[in-house]
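The complex is shown incomplete by one protein chain, all other protein chains being positioned as in the whole.
And now, chain A:
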Amino acid sequence: MAGGSVSECKEYLFKVLVIGELGVGKTSIIKRYVHQLFSQHYRATIGVDFALKVINWDSKTLVRLQLWDIAGQERFGNMTRVYYKEAVGAFVVFDVTRGSTFEAVSKWKHDLDSKVKLANGSPIPSVLLANKCDQKKESFNSKVLMDSFCKETGFLGWFETSAKDNINVDEAAHFLVDNILANDKGLPYEESNGDRIKLDQETVAAESKPGCC
């Protein structure tokens, strides 16, 4: 909170899902975006719930972005509700060199929309990533086709990305966060969750609580 007056700085925590078929580069994109790293060696994602990126959005806004990778269950699309719960945005990733991963995109999008919604009932903002564009083949869909595909399936937009060559990863994230922030400002949530309990914090003993008068 160095810059600007403390009272005006807003902090946001956003949970963003990264979904798509096996091996399309979900983990690479997260790693590129969060850690500025790329490794040729793909590894299944073990032991990681999410990666955290802290963005100084502007002088008054700090955004903590949790990027949730899907875990060992990914091949079969059976994520628990824990995974979807309270997500406010999503990337759906496919691999431009493998047509089958694009065909699965609408399935993933449909699954996403059926499992999580914003407080007002509308689908969470999602962005389509055409990953591995550094290896792009000519057969890849035209821009016009992609635009109309996004419109039909309800994506905000799409980006050709390469985690390897660091193409468009930051831009795509910026685009999504921008949309999430717009949603957030427009929609007051229905309930405050202030009295929910997390078990890792020892709360005040009941005896000292008010409410006994």
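In the analysis below, a contact is a pair of C-beta atoms (placed from the backbone, for glycine too) under 8 Å apart; a residue touches a chain by one contact, two chains touch by 3 or more; residues count from 1.
What we mean here is this: contacts and distances are computed from a predicted model.
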Message: Out of "Translation initiation factor eIF2B subunit delta", "Rab proteins geranylgeranyltransferase component A", "Trafficking protein particle complex subunit" or "protein-serine/threonine phosphatase", which one is the UniProt protein name for the chain not included here?
response: "Rab proteins geranylgeranyltransferase component A"
- prompt: Thinking of the whole complex, not just what is shown, which of A:120, A:135 or A:148 touches the missing chain?
  reply: A:120
- prompt: Considering the whole complex, which of A:16, A:29 or A:104 touches the chain not shown?
  reply: A:104
Statement: Contacts from chain A to the absent chain lie at residues 10-13, 21-22, 31, 34-39, 41, 43-44, 46-54, 64, 66, 71-73, 75-86, 100, 104, 107-108, 111, 114-117, 119-121, 164, 166, 184, 188-189, 191-203, 205-207, 209, 211-213
